[in-house]
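Excerpt of the complex: some chains, original placement.
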Amino acid sequence: MNQVIRVGVIGTGFMGRAHAHAWRNVGHFFDLPARPVLSVLCGRTLTAPALGFAAHENDWRRLVERDDVDLVDICSPGATHAPIALAALRAGKHVLCEKPLANTVEEAEAMTEAAASAPGLAMVGFNFRRLPAVAAARELVAGLGRVRHVRGSYLNDMLADPATPMAWRLRAGEAGSGALGDLASHAVDLAQHLAGDLITGVSGLTETFVAERPSEEGRPEKVTVDDATAFVARFGGGALGVFEASRYAPGRAEGLRVEIDAEGGSVIFDLGSPNDLLVLGGDGVRGDGFRKVRVSDPAWWYGHAIGYEHTFVHQARDLVEAICAGRRPEPSFAGGLRVQRVLEAVASSAGQWREIPR
Amino acid sequence: MNQVIRVGVIGTGFMGRAHAHAWRNVGHFFDLPARPVLSVLCGRTLTAPALGFAAHENDWRRLVERDDVDLVDICSPGATHAPIALAALRAGKHVLCEKPLANTVEEAEAMTEAAASAPGLAMVGFNFRRLPAVAAARELVAGLGRVRHVRGSYLNDMLADPATPMAWRLRAGEAGSGALGDLASHAVDLAQHLAGDLITGVSGLTETFVAERPSEEGRPEKVTVDDATAFVARFGGGALGVFEASRYAPGRAEGLRVEIDAEGGSVIFDLGSPNDLLVLGGDGVRGDGFRKVRVSDPAWWYGHAIGYEHTFVHQARDLVEAICAGRRPEPSFAGGLRVQRVLEAVASSAGQWREIPR
């Protein structure tokens, strides 16, 4: 393992820290074909040594041009994804871009096009695919016959308190959308991934429950993104889908849950218990319900729990392996675009509606 | 308690047995203003004594005309609801009609109109409202502020096996609809009841996964009802609803579940655990999750479980008390009609749809 991959991370918020942790540790968990090196960090809130990097840049434009960066890892807000990714791909770098891929379908299309012809490889960061439990779920579903029902939801309580102030995530200019892009994107990607199928049509609605919130300066400011969304979907293979995402669900912290009902059984993944699956086998005994299956991480210990940070560690491994093999990593930018199109269709589907006569 | 209410039950299937059990026992659980008497049974599969009745009729037309019947309890398939209820109301009887109220909105309208002007009182049998846990849930929700999200589902595995043969429940002529009328009707009624609000619009779809099944004679026969439905809904007070009903959900026996998220907390009822609620209080502590609350039946014991049959026992009590008080019982036929209109809107909303470009 003489080869190294020099990583430049952009963003020092929570996501930047999580990615840095992954790059710092992935080589101690896995036998990798190349050694990741924490090369350059770009961000205002933390220094390079705090996260283990060798150098620091204040401007992402400089980072993407540096010779000591092979891979640009984009952990900054949605509005910056497209310009950074396009510049990095132009500069010949590999790119890992946090989800959602972009703030608009147009941006996502441009990024997908650029990735298709660039020398560098590009991946979008739907990190939950990487959990050993999710990998096991996908395999189980594949053995259960035709999928009939898909349920996907991502509920949290971020805005349950109406006094919670504005933040970049509540401004369309920066975040693109609200629960749709931040939460439903994960549910849609994970549902398609587990079902092994794509959504072909949707109908639903979005809602902003609290129209104004106090700005950072304490003045009332209009919320310009959705607080919640609910939609039904049809999958290519005939399955019915039900989806929901909300920041107004009291008591739900990171309530991502996907359920797949197929002819031969059923599998449930719930992020509240990320090391377990609920599985219903195809043994045909009526009354026989779900069993909780502990899925251990083969790279670590049997039985004990791994945490959220391991989604990023595994993501880093998968990307390193794809780069070394010259293989296009999954989910690609095209996959990220596909999710974006589903979300846009939901946003524009409201109004297609049957009123109930009183 | 000298007054008696002489009950005539029509139908000796599972539902007839459950109603008869309720009439036989309600007076031993509750202090009632009138004593129910098991007067006449109409049905082919069981004798009057087997269920504790004094007399038997083969034809419901005769039962509804008998002098020794004050209350007609309709437990026969959906196609018979309207004619029996109309005849019974015309004959001056009180009527308890199993859900769904009718097979079509037109029938339900006629029944509602008849009930409005008849001397007898009429109730539709959404029995799950009667569980002590559901009554407690309704009170809790009322104290939690504006409702934001409503989730309702009723999943079972009745048809999970494609070899399951045809039955009256799979023929539109007899059953009206499939999962919609049989299952979603309960979810819609319970959701509206718990939210204390009505659905004002819907968008969704229905699906028949297996188009043909073997008839009782073993010949292929076309399934003429829906196997499953999924829809989103908007409530009058602004809440978003997500609903699902299916007979293709492996491992779910009687999976009726309603979740209400409100500003100040959340309440979940799940028929799999009919004596418990999951409740999230409005104490504002983040991370503080659902607690399981055992709701005991005040008419029976503390702590121990009651079973499905008690939904009917409580229903019988509520109806007897309403009749003795001359009060219109709830849910009325108008309430049943309202549910019917929601289901019809779902059935006709398919096609209002956004395709996802490849």
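All chains are identified by letter, namely A and B, in their written order; residue positions are counted from 1 within each chain.
As a working rule, a residue touches a chain if its C-beta (ideal position, glycine included) is under 8 Å from a C-beta of that chain, and two chains touch if they have at least 3 such contacts.
What you see is a predicted model, and the numbers here were worked out from it, not measured in a lab.
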**Asked** How many copies of the one sequence build the whole complex, if 2 are shown?
**Response** 4
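The rule we apply is simple: only the chains that are shown with their structure count from here on.
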**Request:** Could you give the separation in Å between the centres of chain A and chain B, each centre being the mean of its C-alpha atoms?
**Result:** 40
**Request:** Flag every residue of chain A that touches chain B in the complex, lowest number first.
**Result:** 148-149, 151, 157, 160-162, 198-205, 207, 209, 228, 230-232, 234, 238, 240-242, 244, 246, 248-251, 253, 261-266, 280, 282, 284, 286-290, 338, 341-342, 345-346, 348-349, 352-357
